[in-house]
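Entry: chain A
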Amino acid sequence: MAIKGAGRVKTPVLRIDNLVKSFDGSVVLNDISLTIGEGEVVVIIGPSGCGKSTLLRCVNGLEPVDSGEIYLRDARIDGQKKNLHLVRQKIGMVFQSYDLFPHMDVMDNLLLGPMRALGRTKQDATAEAEAALKRVGLSDKAHALPRQLSGGQKQRVAIVRATLMHPDILLLDEITAALDPEMVREVLSVVLDLAKDGMTMAIVTHEMRFAEAVADRILFMDGGSIVEEGKPKAFFASPETARARKFLNTFTYEELREGIPT
Partner candidate 1 sequence: MQGLGISVLFKGNNFLRLLGGLGVTLELSLVSIVLSIIFGMAFGLLMTLKNPVIRGFCRIYLETVRIVPQMVLLFLCYFGLAKAFNLQISGEAAAVAVFTFWGAGEMGDLVRGALTSIPRHQLESSAALGLTKKQTYRYVLIPQTLRRLIPQSINLATRMVKTTSLVMLIGIVEVLKVGQQIIEAARYDVPTAAIWIYGVVFALYFFICWPISLLASRLERKWQ
Partner candidate 2 sequence: MDWGFINRYTPMYVEAAGLTLRIAAAGIALSFVIGALCCLARYFRVPVLRQITGAYIQLARNTPLLVQLFFLYFGLPKIGVRLSSEGCAVMGLAFLGGAYMAEAFRSGLDAVEKTQVEAGECLGLTNAQNIRYVLFPQALATSIPAICANVIFLIKETSVFSAVALADLMYVAKDLIGMYYKTDEALLMLVIAYLTILLPISALGSWLERRLRYAGFGYQRSV
C-alpha cells in the first residue's frame, strides 16, 4: 500500500485551495487546502459535525462555498456554474442513505447516468452494467426494485451506479453508517477492490480498521479544520496531536469503565 501512493501527487485529480464554508454564520469549513493525486485514496475521519461530510458535498457542488477554490483536474468547480452537471459527471458520489431511485429497478438505476448524462447506447451501457453487477455479486438482482434489496445490496448497487460513470474521483460519504456489521463487510470489500484497481477516492468513514486498510493517506478533521494528516499506519499507531489521540481513544470501553479521563 505504501508503495502505491509514491510519486502520484504530481498530477492532482482534485485540488482544494483555502476553502471556507459556513452555515448561518457558524464556520463549518475553515480554510481547507487539500490535493488528491491520481489513484490516491484519502480517508477523512473526525468527530460528528467536524465538517467532513460538508467537505465532500462542497466538492460536488451540492453546497455553495463562501470562499476558496476547488479544481477537478483543470476545471474549476463553482456551485453557481451553469455547466455544473458536466463536472459532476466526472465525480461519483455515494451517500449513507444509498439514494437509489425507488421507482426504477436496479438495472434502470445503473443505466440512467450512462444513457442520459453520457449519451451512451442502451446495449453498450447494459453490457457494462451487467459485468459490473457480476463483479459485486448481484447479477441476479438486475431487475429487483431497491426496496427488495438489503441495505448492503443497495449500497453495492449505489457504488456500481457511481463507478459506471467512470468518474475521475469517487466520494464516499459514510457509506456503511446505516448497515449491520455483516453488510459492512460486503460493502467495504467492494471499496477495497476499487482501490486495488486504482480508483481515486475520498472517503469519509467511522470504520477505523477499514480506514487503515484502504487509505494511502489519513486526514483527521476537527472543528472545520484539518488537524492532522499522515500515513495510516503511523497515524493510527501514534497520532501526533492531542486532539487526534483523544478522538481515537474515545472507543475504548475499558477506560470508561475504569473512569480514566479520555
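The candidate set was assembled so that all candidates are chains of the complex that A comes from, given by their letters.
Definition applied: a contact is a pair of C-beta atoms (placed from the backbone, for glycine too) under 8 Å apart; a residue touches a chain by one contact, two chains touch by 3 or more; residues count from 1.
Bear in mind that the values here come from a model prediction, so they are computed numbers and not experimental data.
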Pick the candidate that touches chain A in this complex from 1 or 2. 2
Contacts from chain A onto candidate 2 in the complex sit at residues 60-62, 84-93, 95, 97, 99-105, 108, 111-113, 115-118, 122, 145, 147, 161-162, 165
